[in-house]
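This report refers to the structure that appears directly beneath it.
With one protein chain held back, the other chains of the complex are shown just where they sit.
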Amino acid sequence: MTKIRAGVFGASGYAGLDLVEILSKHPNVELIFGTSNTYAGDAIPNSDLKFIPSDSVSLNGVDVIFLALPHKESAKVAKMGVEAGVKVVDLSADLRIDSPEVYEQYYNTVHPHPELLPTPYGLPEINRENIKNVDVVATPGCYPTTTLLGLFPLLQCDAIEVGTPIIVDAKSGVTGAGRKPSLTTHFAEVFGNLSPYKTGRSHRHVGEIDQEAHKLNSKIGPIIFSPHLLPVDRGLMASIYVTLNDTMASDKVHDLYNTMYKDEPMVDVLPLGDYATLKHVVKTNKCVISVTPVLDKYVHITSVTDNLRKGASGQAVQNMNLMFGLPETSGLL
Amino acid sequence: MTKIRAGVFGASGYAGLDLVEILSKHPNVELIFGTSNTYAGDAIPNSDLKFIPSDSVSLNGVDVIFLALPHKESAKVAKMGVEAGVKVVDLSADLRIDSPEVYEQYYNTVHPHPELLPTPYGLPEINRENIKNVDVVATPGCYPTTTLLGLFPLLQCDAIEVGTPIIVDAKSGVTGAGRKPSLTTHFAEVFGNLSPYKTGRSHRHVGEIDQEAHKLNSKIGPIIFSPHLLPVDRGLMASIYVTLNDTMASDKVHDLYNTMYKDEPMVDVLPLGDYATLKHVVKTNKCVISVTPVLDKYVHITSVTDNLRKGASGQAVQNMNLMFGLPETSGLL
Amino acid sequence: MTKIRAGVFGASGYAGLDLVEILSKHPNVELIFGTSNTYAGDAIPNSDLKFIPSDSVSLNGVDVIFLALPHKESAKVAKMGVEAGVKVVDLSADLRIDSPEVYEQYYNTVHPHPELLPTPYGLPEINRENIKNVDVVATPGCYPTTTLLGLFPLLQCDAIEVGTPIIVDAKSGVTGAGRKPSLTTHFAEVFGNLSPYKTGRSHRHVGEIDQEAHKLNSKIGPIIFSPHLLPVDRGLMASIYVTLNDTMASDKVHDLYNTMYKDEPMVDVLPLGDYATLKHVVKTNKCVISVTPVLDKYVHITSVTDNLRKGASGQAVQNMNLMFGLPETSGLL
Partner (left out) sequence: MTKIRAGVFGASGYAGLDLVEILSKHPNVELIFGTSNTYAGDAIPNSDLKFIPSDSVSLNGVDVIFLALPHKESAKVAKMGVEAGVKVVDLSADLRIDSPEVYEQYYNTVHPHPELLPTPYGLPEINRENIKNVDVVATPGCYPTTTLLGLFPLLQCDAIEVGTPIIVDAKSGVTGAGRKPSLTTHFAEVFGNLSPYKTGRSHRHVGEIDQEAHKLNSKIGPIIFSPHLLPVDRGLMASIYVTLNDTMASDKVHDLYNTMYKDEPMVDVLPLGDYATLKHVVKTNKCVISVTPVLDKYVHITSVTDNLRKGASGQAVQNMNLMFGLPETSGLL
């Protein structure tokens, strides 16, 4: 079988490096290039290639490009890819928001290529049919992936009490903050610490979570989303608190999750009484979920992913598999 | 001035060791003994004494005893102390619950000395007048201290919407789990991990939080309390989510906290926009609080303490200061 | 092709769990059982099996057993395996020391089965020909593996000044201390700390390092070996300091290492100027080595492995591959 020829833009960031590691073991992929302006000329780990500057790339020899680039930059390369006729898996935020106005509101900048919107949202467990065989996919952010998978069954079944807030207390490892050095990610600042940031509804991922949650269920109350920086390198936990309506007793929620996810290879629902922890998912493409009923009408859901895998690169490859008609889990289990 | 002669039961656990460290620098205290059955004969760090077995203690030479003992054991020594006429600062759960029936429900054991109940609850910022000059005080748990201080102004002002749940997503450093080795606290299990445990309403501290919160405000809805084990040694964060009633707009809450805590030396309310982190409090007796309004009627409160200081030993000394008529912050700033 | 049917004794320790993880992906192996007396009945991670008690094992259905057991226990099961005609890969110290007298000196106990000694020492890069197709192999300890690979070229070439000490300052992640809880491995004791232990020549691995180093070169001076406990979960570094004799200038050592290891798939020698770090090897079966010349006649060598992989389970599988005539790297790259 001919291999899919893939290029990675932004290959020296944490998501990019992880993507190369996954692709290097993928049975159906050959890595053609990885770009990095900062590390151009250095060896790309887990490959025989060297980083090249992004402006020296030719798209002639590739079938698909992955964009692990900052927002705004990413849309421009996506556009190039579309015009060159190669498939595009974008890992940035540029193609995740359906409307350029909402994008502008969250990212404080005019969308560089609104004609690319809307793009299929690459969360296969929720949106699989819209990803298969298409040419461009927006891979979701790490927080939205973990939150939406944690909420999906309740949203889908319309089991959340109208008007009640959905609390998402989230915690992420430091790779989620990117590889560019800053005081925020300095070892001595993070070590032994735990820090909230952009809580309430001020984090950019709120736009994306809102958009996709409302597609599933338009009646829900506000999502209150509070991220925290954890002193670990990778792993993300969304702790979700929901008030149920009369259609759903709290002790039925675990069955619901088991049923809805029973055929999903990338989502594991733990037995009642067990708790999802980071160790369940680090270096895997899994989302692991635990469900705890609280009194009659509340439920505490813990949803965990590796922010670089199911929260970024792994899911990007899962999307690529669907876009090329490969088995969805190829190279990922 | 004559120094207060103090003894510490359970001096080799993490709270006991921290207590000795604080007392060793307290200008009005002389440490007379520290017990440890496991480490009897070893030097007590930060002192010139050696650990002695608890059954070799004489209460004759002391004015106050601190009990950093497991529940059930602690009440027995408290009883001895009361009978010997020495003041007692209990750090265990034995004297925190007013009713022996509720104690039995949370601790699955008959209370050893129900005649000691109720004991003044040693959270000075809420209950100062009941602690001054008394002979026995129950020092609160780390989770209740951090949660109750985070909620106190809203409870006191009756600003929480009746019937809505109060969400407390809490995270604690590993010293909170005690010094006795177990797989749960094995370095290789905790490193790089984050684990929920006893979430919903199953943790023992729920009884104590419920009791004290309802004394302040009987109309509140259920407290949903979810602790997590953090990969740090010390520090505790309670992330609190509340729905406000019509008497309080979310953008007024920060002022309320500033006002209510402005004279409290051990509670700092951060400027709006800043977030409380573990580094604010580690190795201090402070509770640091940040308040974030969310939409019109919700608020996200982050309350942090050092679980061994304001959450245990520091607060025990703060209580001792009040019990002996000393300045409340002696030896603590 | 028929798969090799393998059983793992001591499958719930860190080495055992890692072994199961490796074997579960090995193309030529089927895992038949994993024993654990503590966790009998629980699911074995990375497999569809449950832990069984060691006394319920039957050796009829297996071709090879791996022994991740405490010393003294391990030799007994090795004996059973030999008598049952199955191949044995021992990960304990029981079969590593050639002489029962030396074993007794280091382990303070009479060797349970001296008739099993000597057993081929399973460090393939040094001893490959003696491992191929044999029935019993002693897999080396983590410190000896990392130290001996770091020294091998210099020992082999007789380049170390007679009578000078060989300094080995070693650092190991906490999984090297086993999974049984103890104060030494309590998170709060290890976090933020670094601790030497059994330094000089008092650690048990000294016997094994001495024995194998002297087989390669009988003229060397004393090996001074100082292990430290590092606050990481896995990874081991041996920092080696050597005085060269007149046959070898310090600036020729790097070439020597490159030459001697150029065909070894599991040993990487870094370019001059780069340093071997734990991140080079964690979760791999590699030993990575860097060489730094110091003045004319000294050399500083950094040798790193994952203590659970090349230092234990990975090397055990490498040995199994050789014992069964498989490609040496099967299931390991």
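Lettered A, B and C in written order, each chain numbered from 1.
We take it that a residue touches a chain if its C-beta (ideal position, glycine included) is under 8 Å from a C-beta of that chain, and two chains touch if they have at least 3 such contacts.
Since we're looking at a predicted model, the values are computed, not measured.
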Q: Kindly state which of the options C:Ala177, C:Leu278, C:Val317 or C:Leu332 is in contact with the chain not pictured.
A: C:Leu278
Q) Out of C:Tyr39, C:Tyr107, C:Tyr241 or C:Phe324, which is the one that touches the chain we can't see? A) C:Tyr241
**Q.** subunit A residues that touch the omitted chain in the full complex
**A.** 14, 173-175, 179, 181-183, 185-192, 231-234
Q | subunit C residues that touch the omitted chain in the full complex | A | 164-165, 167, 169, 171, 189, 192-197, 199-201, 222, 224, 226, 228, 230-233, 235, 237, 239, 241, 243, 275-279, 282, 290, 292-295, 298, 300, 302
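In the analysis below, only the chains that are shown with their structure count from here on.
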Q.
Taking the mean of the CA coordinates per chain, how far is subunit B from subunit C in Å?
A. 46
Q.
Quick check: how many Å separate the C-alpha centres of subunit A and subunit C?
A. 39
Q) If you look at subunit C, which of its residues touch at least two other chains? A) 191-192
